[in-house]
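Please find one structure pasted underneath; my questions will follow.
The complex appears here minus one protein chain, its other protein chains still in place.
For reference, chains read A, B and C in written order, and residue numbers begin at 1 within each chain.
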Amino acid sequence: MAGNSFGKLFRITTFGESHGPAIGVVIDGCPANLCIDLEEVQNELNRRRPGQSALVTKRDESDRVQVLSGIFENRTTGAPIALLIPNEDARSKDYSHLKDTFRPSHADFTYQSKYGHRDYRGGGRSSARETAARVAAGAIAKQYLQAKGIYISGWVSQVGRISCTTPHTELNLSLTEASPVRCPEPATAAAMINHIQEVKKAGDSVGGIVSCVVTGCPAGLGEPVFDKLHAELGKAMLGINACKGFEIGSGFAAASMLGSDHNDLFSQQGEQIVTKTNYSGGVQGGISNGMDVYFRCAFKPVATILQEQESVDAEGNTIQLQGKGRHDPCVVPRAVPIVEAMAALVVMDYHLLQFGIK
Amino acid sequence: MAGNSFGKLFRITTFGESHGPAIGVVIDGCPANLCIDLEEVQNELNRRRPGQSALVTKRDESDRVQVLSGIFENRTTGAPIALLIPNEDARSKDYSHLKDTFRPSHADFTYQSKYGHRDYRGGGRSSARETAARVAAGAIAKQYLQAKGIYISGWVSQVGRISCTTPHTELNLSLTEASPVRCPEPATAAAMINHIQEVKKAGDSVGGIVSCVVTGCPAGLGEPVFDKLHAELGKAMLGINACKGFEIGSGFAAASMLGSDHNDLFSQQGEQIVTKTNYSGGVQGGISNGMDVYFRCAFKPVATILQEQESVDAEGNTIQLQGKGRHDPCVVPRAVPIVEAMAALVVMDYHLLQFGIK
Amino acid sequence: MAGNSFGKLFRITTFGESHGPAIGVVIDGCPANLCIDLEEVQNELNRRRPGQSALVTKRDESDRVQVLSGIFENRTTGAPIALLIPNEDARSKDYSHLKDTFRPSHADFTYQSKYGHRDYRGGGRSSARETAARVAAGAIAKQYLQAKGIYISGWVSQVGRISCTTPHTELNLSLTEASPVRCPEPATAAAMINHIQEVKKAGDSVGGIVSCVVTGCPAGLGEPVFDKLHAELGKAMLGINACKGFEIGSGFAAASMLGSDHNDLFSQQGEQIVTKTNYSGGVQGGISNGMDVYFRCAFKPVATILQEQESVDAEGNTIQLQGKGRHDPCVVPRAVPIVEAMAALVVMDYHLLQFGIK
Partner (left out) sequence: MAGNSFGKLFRITTFGESHGPAIGVVIDGCPANLCIDLEEVQNELNRRRPGQSALVTKRDESDRVQVLSGIFENRTTGAPIALLIPNEDARSKDYSHLKDTFRPSHADFTYQSKYGHRDYRGGGRSSARETAARVAAGAIAKQYLQAKGIYISGWVSQVGRISCTTPHTELNLSLTEASPVRCPEPATAAAMINHIQEVKKAGDSVGGIVSCVVTGCPAGLGEPVFDKLHAELGKAMLGINACKGFEIGSGFAAASMLGSDHNDLFSQQGEQIVTKTNYSGGVQGGISNGMDVYFRCAFKPVATILQEQESVDAEGNTIQLQGKGRHDPCVVPRAVPIVEAMAALVVMDYHLLQFGIK
């Protein structure tokens, strides 16, 4: 109930604080007999980890994942898979000045309200470092899905007011990883990088949007009422730090549309029934229809900025805060593997629900 | 796992098809000793039920709710509360022509893919009629919350391209119910009504946006990782038929903003710590901070239109479909009580988690 | 969390009080496309219902089950199956004298302690009438299992000090239903009937044991740690009113045994690996091994007796209580279909977990 677990049949539980000894995840319900490529798990963690480029925080951690259980002779056994990622570069003293203050738009005040005290070092449990555990688990889900021909690709489609102009179906997503900002449209990527560097120079931060597409998803995934496929995807994405909005297919644009334009007409294509358009984003009535599942996630600007801001301390006194420490001016490039991981967890879980653990 | 239940401590399970004998809901985990005003439950159902104005479907059902269990001498007993709403005006023959066809952007194809057959009468389980059961349960949650000073108010903020211009904090929400389109800005409401009538005349449908605010929500609701308050609200809303997007606080607009603008600065107000702005939408780090919880839900245009559309039948043959039956040209006015009900379910559940069943 | 639901993938939620309008059950997660024989469901209810013989309570209810949802053209649709059993013979006035008193070894005092008030009519929710809803759901599970060659047979193996002497593997279980006491050993059955009639004449009640065997259960059902097959069976049985003990295979007798006697040696039988003995009761390490799953449930004597007993009222005053109403002197004959139903729910649920919803 305390919300550190996610999933039904493929269920993960994450633990660990930013400046504790380690973060980690226990995966319960992974089918037995999967061959796991641990290098692939490490690669996904590397995509998320800080220190990759000038655009992101300099905190440098190797983020080496250790397997504690559940994998024997390279194959899953059906037992819980525990993965541990030790914290290496945890400079706790960076944060001691924050013990009794509430940083604006951080979780300091709400944690204090809810729990009565908090691990204030680096945000403790509210740190985005927790998402490394999700990425590790998601990397296993990805391997499961890829073996079934299901692929998940995220990219940065907007940073500040700069956004991709090409429709997503025409983007060359193989270019995403080549760009430090993870935008597959090279000119837009360049503009985004410029913008982030300006924002960084000003000690400020900026928001953005991560788009994501799931290809190869068979029809039939999703439950029709409360646990619609896109409802679970939405919960998964809104549970990522700094995510403020989620939309599937036409999303908010649907509000302005007419039914005669928005309806996705069915047609027969070879053996398969397909839709001519995909405003539905691959989900109808909560259940996948075999088309690409396409969605977008809005991220707010990072709350930590290197400018002086007014706030209050625990006694309610007005104080001036100056951001310190190592932080990203823009979270979206590193959010891409997290979005993909959460999508993989949802799709694998719903796949198991529909098709069983075989 | 099959997704007909929602909530943790205050957990509802809905059942029933559009053209079966009844729909209903079982509420498990309602605290004992609550006085329930059944007329208020009925009022909420009346807000959702069809046939209220020229803007909505003419299907006319009294939607009288019956209590089967869990309430004794007007008070909840702690036992499951079962509420039944018999179906009265179920003209099944209206739908027999749809048995072997897949209506565009409906759930016909995906249900058939998932289950192998389906109750095709009026959409069966995928009918928005299922949401009446949620409204009934939500009405009980609302009574619980109101006794604690927590109020939930939804309204239509956009229909097609017509949207409210006043910031939501300045709207007079007491005007919402006076308008058949449930928009509290009278001039905008009139324009929306005109637009819906035009769309209806054209046999078409149009999308829209429902906004919602929770006032009086104490700090501390929400779980910090996967079960963030807004993640659960997002799932709740995306689980409503036709909802394609959800955003909290600044939402998608946050993507274009700078941190220096977006951060909500804390200040002391009397005994309370408040924020000067509320881009967070009342939730920080997944936990309520005591400010208004504010969010918006995008709805697509209703899939059934009274125009000829191309589709395929179960054998893959191309067919022409002509919408029949009784349908809404725009779903958002009737979606308002559903959005409110789902919000009430989430907030009550998280309130119980944080403050116990007393 | 409030405990009116049972099961993971095949999940039931029961509702209803003894003297309310109806009791019922919602089944979520039943696979689609099962043909349901409603007469069979009714037959199972008839086995449980009162008024069948001179041995049991005279409360006479036809217990006619109504299907509210989830079955269309005789086949399950994958939607929740709601079953309703109206209460017919609810003489509430029989119980008004109990409003402020706590009957010994009933749930009156604990319900009052937990909830602050209670539906005192006929025990309200604590009435064994609630188990009719389980029997209805279990009847659907039985049909699912029978189609896979899995059969569940319960019988009365002890009443008071009278118990079956034949080892269960040599009993002719087809004789069970022929006996009003549901004991398949005719001479023992006759002795049990005599004993119950004597106890009844004395205004007293007596306990007993229900034994149960699941045949045709494939190897692989059960989860290895907390959700062991026999742990879930144990919970299911201990959740039946008046059940005080559960044992599987050798059970409590195992405490006195040596490993060299108790170990079930494996041998090859045709294509299958079997065990030469079955002290394990068909479960090893929490997982079925393909042998008969065999267990026993102890039931206490019914708490209502027609003798004067001392007790206290809500103010703590000493009072004398005299049982009234219509009650069974011995619960075990009617417990047999309930034990079977709960076993069917567990086995079907674990079957779905292991082999999927197909």
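Rule of thumb we're sticking to: a contact is a pair of C-beta atoms (placed from the backbone, for glycine too) under 8 Å apart; a residue touches a chain by one contact, two chains touch by 3 or more.
The structure presented is a predicted model; accordingly, all values stated were derived computationally and were not measured.
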item	value
Contacting the left-out chain in the complete assembly, out of A:Val41, A:Ala82, A:Val210 or A:Leu321	A:Ala82
Contacting the left-out chain in the complete assembly, out of C:Glu40, C:Glu177 or C:Asp227	C:Asp227
Full-complex contact with the absent chain, from A:Thr14, A:Ser105, A:Ser250 or A:Ser280	A:Thr14
Omitted-chain contact residue, chosen from C:Asn46, C:Ser105 or C:Thr215	C:Ser105
Residues in chain A touching the chain absent from view	1-5, 8-9, 11, 13-17, 20-24, 26, 28-29, 32-33, 66, 68-70, 72-73, 75, 77-82, 84, 111, 114-119, 124-125
Touch residues of chain C, complete complex, unshown partner	1-6, 8-9, 14, 102, 104-107, 109-111, 113-114, 125-126, 130, 158-161, 199, 204-209, 219-220, 222-228, 230-232, 234-236, 238-239, 241, 244-260, 262-268, 273, 275, 279-281, 283-290, 298-305, 307, 309-312, 316-318, 353-354
Chain B, residues in touch with the chain not shown (by the definition above)	1, 79, 224, 353-358
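Definition applied: only the chains that are shown with their structure count from here on.
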item	value
Distance from the mean Cα position of chain C to that of chain B, given in whole angstrom	39
Centre distance in Å when chain A and chain C are each reduced to the mean of their C-alpha atoms	46
Centre distance in Å when chain A and chain B are each reduced to the mean of their C-alpha atoms	26
Numbers and ranges of chain B residues touching at least 2 other chains	1-5, 8-9, 14, 111, 114, 125
